[in-house]
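Not every chain is included here, but those present sit where they belong.
As written, the chains take the letters A and B, and residue 1 is the first residue of each chain.
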Amino acid sequence: MEQRKPVCLVIGAGSGIGGHVGKRFAAAGYHTVLCRRSDEEGLARLVAEIEENGGSASRQILNAAQDNTIEDLVAQTERDIGPIDVAVFNLGAQIGDRPLEETPYKTFELGWRLAVFALFRLGSALTPHMVDRGHGTILVTSATAAVRGNAGQHSHAGAMGGRRMLCQSLNAEFAPKGIHIAHILVDGPVESPDTLGKLLLGDDGYRKLLEEKGQGKDELIIPSELADTYFHIAQQHRSAWTHEIDLRPFTVLPWWNH
Amino acid sequence: MEQRKPVCLVIGAGSGIGGHVGKRFAAAGYHTVLCRRSDEEGLARLVAEIEENGGSASRQILNAAQDNTIEDLVAQTERDIGPIDVAVFNLGAQIGDRPLEETPYKTFELGWRLAVFALFRLGSALTPHMVDRGHGTILVTSATAAVRGNAGQHSHAGAMGGRRMLCQSLNAEFAPKGIHIAHILVDGPVESPDTLGKLLLGDDGYRKLLEEKGQGKDELIIPSELADTYFHIAQQHRSAWTHEIDLRPFTVLPWWNH
């Protein structure tokens, strides 16, 4: 009889951090449940790639901003696939730099819905299961905007600052119950065709950046390398858990430097 | 011909910080516009007290969580009363300590609406006026939960963390345009019949606390004393502006100590 694999749920599994973290856990023997809002085809390719490498994965298109989506995802995964051992919360809320007067109310609210409220909903849905089992891990991708506001970052920082304080609050309640919450401060640009490419720079800008700073030069975060740290944190012994960690390429100034 | 008084707008003018800050600015010659969600009678008494002391004030019941309320308030004040020189944003979002499973979605969302979104709306409505004039001050009351999450503080910290980062973002965009944004970290219990009294401790608990630590012992923040620091910050010369300041009673351990 086959033993059930531990389950790793990734919310926000695009071509950058989320997808690579999913692959990393799959390579280590987890069944990964990969969710993203769009690009069903890309998601299918990701699952296929994992399976070709001998891993196990499933996929789901998920609009995390909508009611009940995260709640249903957690319930279905627990019921149909298995106990969620690790959840990776990787929803971004970056919209680029915009002056206040070009930041519509709806945009600001959506930033909060994705960055803070969706995590609160995940925590509400998932922690009861993990508390029952006495263990579990929630890895939360975060950004520089969680530790300092900046010009044009009203929406992003106003959301990520809440995310960070929510992570500390979740940690205070649930760490003593065996649930490891980590706030992972990604403090540098990530090689990600979806986010950095389509969303922030456009295809041309992204290609140029890749040439200048990309693989080989290592001045952009390579998500498959970053994924090793996500995996390490999830494996830490409960006598030595990390709650907050920062990461950036060697040539990128930390957020506190000019 | 009488010279128009500078205007100080206080959003969240109850019996604690907001009301006393209003009185402090009125005593210094500002016309204060005092707003709170309920207790029209208490608000009227506050205006009367200011007027008896030779000051000038007006009042408005305001449900800041509702659409257009803050926006209309700013527009009407600018049009009917005068240019807003100082705005004091003093809406709290404290709900006491509650475990995650006793924190309803609506509560969590309301926390954000009051603590973050309402400030974003105030900023959006008010900064264009202040930028036109090349000066202005926005004083934002904040709380320990803005700098560290804690058990039971999912809603409060998840909101206040966003408030702090939003303040830093507002500061980054608007300080160079002459608008002074200050994030005032009130890191201790305040003598306030409304908040500490009715909301958190109940009347009996509050009376007991007052006896143990109140006036004379000075182990609760006396809001009229705190108001002096609000006033000082609003008077700082633009060559030496404070963005963040903490305050607590002398016997209260700072948030970073046990």
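Rule of thumb we're sticking to: a contact is a pair of C-beta atoms (placed from the backbone, for glycine too) under 8 Å apart; a residue touches a chain by one contact, two chains touch by 3 or more.
Here the structure is a predicted model, which is why all the values come from computation and not from measurement.
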{"item": "Full complex, copies of the single sequence (shown: 2)", "value": "4"}
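We take it that only the chains that are shown with their structure count from here on.
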{"item": "Chain centre separation in whole Å, for chain B relative to chain A (CA means)", "value": "34"}
{"item": "Residue ranges of chain B touching chain A (in the complex, touch as defined)", "value": "99-101, 103, 105, 108-109, 112, 116-117, 120-121, 123-124, 127-128, 145-146, 148-154, 157-174"}
